[in-house]
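Only a single protein chain was left out; the remaining protein chains are all shown in position.
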Amino acid sequence: MENKPNSACETCGLFNADGLKKLGVKTDDFDFVVALAGNPNTGKSTVFNALTGLRQHTGNWPGKTVLRAEGAFEYNQQKYKLVDLPGTYSLLSTSEDEEVARNFILFGKPTVTVIVADASRLERNLNLVLQILEITNNAVLCLNLIDEAERNNIKIDTRILSKDLGIPVVPTSARFQKGIPELIQTISELANGKIQCKPRRIKNIPKNIENSVQKLSDSLTKEYPNISNSRWIAFRLLEGDTQIIEALKTGNIATNEY
Amino acid sequence: MNYNPITALAIFFGICLLLYFAFRPKKGIYFLLKSMYKQKDKVIIEDILKFLYHNQLSNNSITTIGLTNSLNFSNSLIIESLKKMMDNELIVLEKDSYKLTPNGNEYAFQIIRAHRLWEKYLSEKTGFHKEEWHERAEDKEHELSESEINKLSDLLGNPRFDPHGDPIPTSKGKMKSKRGVSLSSLKENDIGQIIHIEDEPDIIYKQILAENIHLYSTIRVIENNHTRVVFHSEGEQFVLAPIVAGNITISVSEKNETLEENIARLSSLKIDEQAKIVGLSKECRGESRRRLLDLGFVKGATVAIDLLNPLGDPKAYYIKGTAIALRKDQASKILINRIE
Partner (left out) sequence: MSTKNIDDIIALSEELRWEIGDDFHDNLAESIYSDASKIVEDAVTKDNNKSKFRLDAKIDKIVTSRIWGFPIMLFILGAVLWLTIIGANYPSSMLAILLLDTIQPMLKSFGANIGFPWWLSGFLFDGVYLAVAWVIAVMLPPMAIFFPLFTLLEDFGYLPRVAFNMDNLFKKSGAHGKQALTMSMGFGCNAAGVVATRIIDSPRERLIAIITNNFSLCNGRWPTQILLATIFIGAVVPASYSSLASLTAVISIAVLGIAFMFFFSWALSKTVLKGEVSTFNLELPPYRPPVFWKTIYTSLIDRTLIVLWRAIVFAAPAGAVIWLISNIYLGDESIASWLIGSFDGFGFLIGLNGVILLAYIVAIPANEIVIPTILMLTVMVTGVAGGVGDGVMFELDSVSATADILRSGGWTLLTAVNVMLFSLLHNPCSTTIYTIYKETNSVKWTVVASILPVIAGFIVTFLVAQIWRIFV
């Protein structure tokens, strides 16, 4: 990451409150698509509502949002369409909601992916974060429920986390509207290329698998020099994902570049 | 309106009875009619091929009598089919016993491939209980065409073993071989891993299932004599009759490096105890397995009981910062190492 880490105090001065307009469901004519992903029950829908001004119901219940919801906001004369993906623990399985989330990040080509994580249960949430970082380059980690984490005496060094993950990290407490301006500012900087991400790739994979992944990934990049997530496609091929195989055959993967 | 309510009730129960006889599972008239319409001769030929193949593996020679005694078809049908098979060069008769020709061998491989792939499919992608896999695959193996079988194999990610631990032949006839000995032939203190559970005959298979014995779990034999076989596995003790133990195949460990005693099932964890997860049992399959992995039940994770249930089951386990409730049968498929 070339830019400085986005801790709250550094960016809040930059935030231009007058430039923000919450557009609700008016999602036509947008400049950027922003995907909102995250584990169930991390307050993802609350973040969505805070960004768009919508009031989608948010239960304290894993798995409320099954279908994707869409909303929009405008910031500094640029319109952002926000897509709230179903909350999932992972993107590796075959359940319907995971497919929706996985396919949107892979084929929907969002400009920025906001990954909402529960700060008090970070380790569990990183499982999904690391998977998403294999698929997309442009992402920001929204460390939500930071107030809950603080109450439970959990301290998170966002600088280190941001460095480890290679993406900006923004602590928020969406229920109380905290950190949302910083999040919007970061999204806008990512969308306009002012921050470059260097997302972490999954390490610690057993040798024989790593070799197979490497082999596949190499032949994929030979075929499609532009794709950045050849490793993820290799994972899916080894998993036998028929949708990916289909996408390769139809050439859908080839256009998946940022 | 005048009518006799007793007559009305009698007619009602009459209709119920008729429906029962028409649609009761397996023996209902509907199912009998359905099975009559199937291609009978194809089924017989394929069953004979399978039977010969399995016996050839164990070097039994099979005569016509042997076939008619073991297969559940009328003698005339079997003899008719045998003639057809010889005409088509699937089998040859050598000294009164039948042998598979290379063609016949290949055909038998295809059926076995279809059977085992279908069992794998049922175990991974459906919710059928494992008691039902074998029987359903027995029907399905005759219905799948070669291209369907290959598609199925792709869909499943070209698996190498079926859910009982039997190798699945590839489309080119490659098959991973498996070496093992019967559990009933082991000595005291032998340590090994269960690599295969035979699903035939049905009665014995059901007994093994009822004992909750898991494929690929490590075992240590405690006692073996002509009345019973006793072994330890995953923190529990199992007692089997020798005839039942004979249907379980063990791969014996050369060095006694696997410390079987330290492995237990998560279901045996008590409140205030802590444990590290060793892995998931191979019995945990398909979507449930992936879901458990997603939830963080992976090797090395620390786990403890978070909440007991007023009705005993499920229990909530505290793992990676969250309480997750699991039912007992799920917890019994998660292997742990207690932390003292």
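Should a chain be cited, it is by its letter among A and B, assigned in written order, with residues numbered from 1 in that chain.
Simple rule for what comes next: a residue touches a chain if its C-beta (ideal position, glycine included) is under 8 Å from a C-beta of that chain, and two chains touch if they have at least 3 such contacts.
A quick note: this is a predicted structure, and the numbers were derived from the prediction, not measured.
Student: Using the definition of touch stated at the top, determine which of B:6, B:36, B:57 or B:203 touches the missing chain.
Tutor: The one listed residue touching the chain not shown is B:6.
Student: Considering the complete complex, identify which of A:22, A:79, A:109 or A:175 is in touch with the unshown chain.
Tutor: Only one listed residue reaches the unshown chain, and that is A:175.
Student: Using the touch definition from the top, which of B:169, B:192, B:235 or B:286 touches the missing chain?
Tutor: Here the residue in touch with the unshown chain is B:286.
Student: Could you list which residues of subunit A touch the chain missing from the display?
Tutor: Residues of subunit A in touch with the missing chain: 40-41, 55-64, 66, 90, 92, 95, 97, 120, 122-124, 126-127, 129-131, 148, 152-158, 160-161, 164-165, 175, 200, 202-206, 208-209, 212, 215-216, 219-220, 223-224, 234-235, 237-240, 245, 248-249, 251, 254.
Student: For subunit B, which residues reach the chain that was dropped from this view?
Tutor: Within subunit B, the residues touching the omitted chain are 1, 3, 5-6, 8-9, 12, 125-129, 154, 157-161, 170, 279-280, 286-296, 298-301, 306-314, 316, 318, 320, 322-327, 330.
Rule of thumb we're sticking to: only the chains that are shown with their structure count from here on.
Student: So how far apart, in whole Å, are subunit A and subunit B when each is placed at the average of its C-alpha atoms?
Tutor: Computed value for the inter-centroid distance: 41 Å.
Student: If we count contacts the way the header does, which residues on subunit B are in touch with subunit A in the complex?
Tutor: So the residues of subunit B touching subunit A come out as 154-158, 287, 290-291, 293-296, 320-322.
Student: So in the complex, the part of subunit A that touches subunit B is made up of which residues?
Tutor: Listed in rising order, the residues are 89-90, 92-95, 120-124, 127, 239-240, 242.
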